[in-house]
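On to chain A.
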Amino acid sequence: MVGPIYIIAVALGTAFSLGFFKKANVKFSFAFMLLAMTFMTFISGQWLYAFLTQQQETIQIFTAGFKPPFSISLQMGFYEAVFLSIINIVGLLSAIYMYDKLKEKGVQMMMVFVLLFMGLNVVVMTRDIFNLFVFLEIASIATAGLIILDKSANAISAGFKYIIATAIISGILLIGIIAVYYYAESLYINDIINSNLSFIKGGAVAVFLILIAIVLELKPFPANGWALDVYEAAHPGIGTIVSAASASAVIFVLTKILPIVGESGYYIIGIIGIITFLGSNLLGLKQNTTNRLLGYSSIGQIGLLLTIIGLTPYLGDKTLFIAFGVLISHALAKAGLFWLSGIINSKNIKGWAAIRRNPHLLVLMGTFIFALVGFPPFPSFFAKWELIMQLANNDKIIWLALILIGSFIEGVYLFRWFGYAIKGENQDLPEFKIQWNKIIPVIIFALGLYAIGYYYSTLTGSAASLNYIPLLFILFLYAIDFLPVYIKNTISIAGIGYYLYTIYPGLEEFNLIFALIFLAGGILTLLAGYTYKGKRQGFYPLVMMMFAGLLGLIEANTTLEFFFAWEIMTIGSYFLIIRGKKSMTHALSYMLFSVGGAYLILAGFGLAHIGQSSYSLDILANVQGYAPIIFTLLAVGFMTKTASIGLHIWLPGAHAEAESDVSPMVSAILLKAGVFGLIVLMLRMGAQSFGSFDIYYALAWIGAITAIMGNMMAAFQEDAKRLLAYSSVGFLGYALFGLALMSHLGWLAAVSLSVIHFMFKTLLFLAIGGVVMRVKTKEMYKMGGLIKKMPFTFISVLMGIIVISGVPPLTGFGGKWILYNAVLDKGWFLPAGAIFFAGIIAFLYCFRLIHTIFLGQLKDEHREVKEAPFWMLLPQYIILGVIMIFSAFPNSLLKPIGEVIMPYFSDGALEWQGQLAVSNFGYWNGELIMYIVGGIFVIVFAWLWFMNRNAQKVKQFNIGYSAERPSLPETTHFAYNFFAPYKKALGFLVSPIISDFWEAVSEGIHAIADKIRRIYDGNAQTYVLHIIAFIVIFYLIAFGGSYGI
Partner candidate 1 sequence: MEKFNLENISLVIGILVILIGLWGLLTQKNLIKIIIGFALFDTGIHIVMVSIGYIKNGTAPILDNAVDINNAANAVVDPVPQALVLTAIVIGLGITALMLTYVLKMYQKRKSLEINNYNDLKW
Partner candidate 2 sequence: MIQLIIALFIGVLILIMAVIAIIHKNLVVGIIAAGAVSLFASVLYLLLSAPDVAMTEAAIGSGLSTIIFFYVLNKIKRQNG
C-alpha cells in the first residue's frame, strides 16, 4: 500500500513543479494537478478500503525516523481514512467542477488548490499540535487565496476579512499551544492527553484556548460574520470546499483535541453548538442571497454537529453513527447545492425558478434539500432518528426540543427556496448552460447520498426491515419518465394493484380498511389520469412516492418504519401539491406543517422509547412515563395531516389549486393517513389525561369546532374546489370527534365516515375537476346551467352532495346516524350540539354546488362546453355504484367495520337484523329508507317538472340596478356572495383568526431574525471583536468564578 506520507509528497511535488510550466500549457498543468488530486484520493481510498475489508490496524508514521514526542508523527486509522476520503473526493470533484475557472485563472491558483487539500490532509493526520497549527495556516491561507479567484471587489474584501479573522484565531491557537507546551512539556497530542491539563492551574485555560480556537475555525454563531461574507462573495466551488472539506477536517481536529480537554469540553461544545444551530438557522430565514443562505445553513449544520459532539456523554457509542450521518449528509448535500448554485448563476433565490428548465436538475436539488432537512432515505434521517431516540432515553428533553426547533427553522428557508425553484415567477430568469464537468460532480454526490443512505439503513438494526421495493418502483418510473402518460398510468395502476394483491392476504382489521382506502382509492383516482395527454413529466414517480408512503404506514410494525413511511408520504404529497397552479405558498405551508408535525411525532416516538429496547409500535401501549405528553405530541402530529382546526391553514389552498385528479388524492386519500395514525395511537395508548383533564374530551371539542368551522368556511367560498377542500376539513372533524368518543359507535362512525368521505370526496373532486377542466374557471358564479351540457357530471355531484350532507337515503346518513347515536351514548352533549350545528351548515354549501354550477342560465361562453372526459367519469360512476350498494345494504359496510372494532370496544354495538340496524336509541333500515326516499323523489320531481313549464327565464346578471354601473359586474351575479346574510350573522366565526395567528408568529420570528443579523455589519473589526468577545464570554462560562485574576 502507498503510505500516507506520499499524500504530502505528491501534493507538494505537484505544487512546486507546476511552476515549471507556468503559462506554457494551462491544460497540461490542470491535468497534472488533477492527477495529483486523484492520487491523493486513491491513497486515502485504499486505506479506507483496507480498514473496511481487512483487519488493518491503525498505523503511526514517524517523520525523520524518531518516535514522538521527539518528532512529528502522523496517524492513519479508520476514522482518518474516512475523513481523508471525504475531503479528497470533495477536492477531486471540486477540481473537475472548477476546471474552466482554474484554467482561466492560471497555474498559481492550481498550486493553491492542491496545497489547500494537502493542508487539510495533514491537519487530519497529524498528532502534533504545533504541526496542526502550521497546516491549519496552510489551509487558511490557501482558502484566502481561492476566495479571490474572481478578483472582484467583494471577493477581495471578503478575502481580507477572512485572513484577518483566521489570523487572529490562529494567533490565539498559538498562545494556547505554547502554554500547553509549558504545562505538558510536549507537543505530542497523546502526551498532552496523558498530562491531564484540566487539573493544572493555567493548564486548563491553555487547553481552553486551543479548544476555542478550533471551534472558532468552525465559525460558531455569532463569531462568524467573516465566513458568511466569504460564502457570499466567493466562487460557489470555494463555498463547497469551505463548507464540505474544510469543515470536515476541522470537525475531525475537534474530536482529536477534545480528549485533552476532558469532560468539561463536551459541555462547552454542546452549548456553542446549539446556539450556533439555532442562531444561524434563525438568521437564515431572512436570506434571499443564495450563497449566503447556503452559508447560514452550513454553519447551522456544523452547529448541529457540534451539539452532537457535545452530547457525546449521553449518546455513548451511538455518537459516531449520528455525527457521521449528519456530517456526510451535510457535506454531500451542501457541496451539491453550492455546485448547483454555480450552474444556475442566480444571486437571488427567486431566480432559481430558472432551474426547472431542466427537471433533472430539479431532482438533484430536491435530493440535496431533503437530505439536509433529514428526510428518508438519506443518512441524516437515520442519524436524526437515532439522535432523538438517544436523547429521549437519557432524559435530555430540552436538548431534544431545541434540536427539533432548529431543524424546523432550517426546513422553513430551505423549502421556501425550493418552492421558488419549482414554482417561482417566470420573469427575468437567468440563462444557464450545463457543462459536463460541472454536472458530473453534482450527480455523483446525489447518488452518493442515496447509496450511503441505504448503507446507513442497514447499519441500524431497527431499520433493516425497511421495505425498499416501492422505492425501487419509483426509481423505475423515473427512469421511464420519457414515455407517454397512458403507458406510465397503466404501469402505475398495475403496480399498485399487484402490490395490493400480494399483501392482501396478510391484511386484517384496520390495516385492511385503510389499505383499501389508500390503494384501491389510488387505483380509482389514477384512472382519471388517462384523461391527460403527453408525458406529464415527473408526475408518476411523485404519485407513487405518496402511495409508497401510505402503504408503508399500513405495513409498519416499528416506530421507525412508521416514521420512515410518514416522511416518504410527505415528500410525495408535497410535490403533488406544488405541481398545482399558484401553489407555492400553499405547498410551503403544507410542508412546514408536515415537518413540524413529523418532528412532534418523532419526539413522541422518542419519549415512548424511553426504557424500551424494542422499536415495535406496541411500545406505545406500554410507555414508561410521560404518557399524556407522548399522546399529545403524537396526536397533534397526526392532526397536522387531518387538518384539524388550527393546523388546517395549509389545506384549502393546497387542495383547491391541485390538478383535477390530484385533488381527490390529497383530499380523499392523504388525509386518512392522519386518521390512521390516530387510530394506531389510540388503540395502543387508550385513555389519557393530564391529571383530571381528559385529553379525549379536548379532542372531541377540537373535532366539533373543526367541523363547524370547516363547514362554515365551505359555505362562504366562491371557488368550487376550495369549497370542497373546506368541506374535507369539516368532515375530518366528525371523524376526529367520533374517535375521541372512544366507544364502539363512535369508532364505527369515525371509520365508516372515513370510508364514506373517501368515496364522496373522490367523486366530487373528480366531478368538479371535470367541470373546471371544461369551463376553465373555479369561480362558481362564473358557471351556471351546466346541467344540460354535463348531465353525467351533474348526477355525480347530486349524489355526492346527498352523501355529504348526510340526508337519507345515501350512506352519509348512515354515518351521521351512528355518530348521533354514539354521542347520545357518551353523554357529551355540549360538543354534540356543535356537531349537530355543523351538520346543518353542510346543507348550505352542498346546495350551492348544485344550484350555482348546474342550474340557472347557461353562460354564453359555455355554449360549446362538452361533458367531462370519459376517464374522469369512469371512476365517478364506479364509486357511485359502490355508494348505492352501501346505501341499500348498510350492513355490507358497517358490519365488517363493527367486527373490526369489536375486540377493542365491545359495548353498545349495533345489532343487525338483516338490513335493519338497531341501537339503544332506535333503528335504521337502509333498504326501506331507500325505497321511501326514492318514491318521494319521483313524486317531487314529477311535480317540479310539471310546474317548470310555466317558469319565466331570467338572465343571471339581471337583478336590476338603477342607473349605476357596478365596477365589478360579477358582484351582480345572483349567486355571488350567496350567503351574505349568514355571513353577517356568523362571519365573526370565520374571520381568519388562525391564519392571522400563524402569520403573526412567522412575522415575529422574521423580525427577530432581522434584528439579530444586524450584528454582522460587514466590518472586519467588528468580526474580530466578535471573535475575542466570544472567547472571553465562553471563558467566563467555562471558568466563571473558579480563578481569581
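One rule holds for everything that comes next: a contact is a pair of C-beta atoms (placed from the backbone, for glycine too) under 8 Å apart; a residue touches a chain by one contact, two chains touch by 3 or more; residues count from 1.
The set was built so that all candidates are chains of the complex that A comes from, given by their letters.
Model, not experiment: these values are computed from the prediction.
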{"item": "Numbered candidate touching chain A, per complex, among 1 or 2", "value": "1"}
{"item": "Candidate 1-facing residues of chain A, complex", "value": "130, 134, 137, 141, 144-145, 148, 151, 153-154, 156-160, 163-164, 167-168, 171, 174-175, 177-179, 181-182, 187, 225, 228-229, 232-233, 286, 1013-1014, 1016-1021, 1024-1025, 1028"}
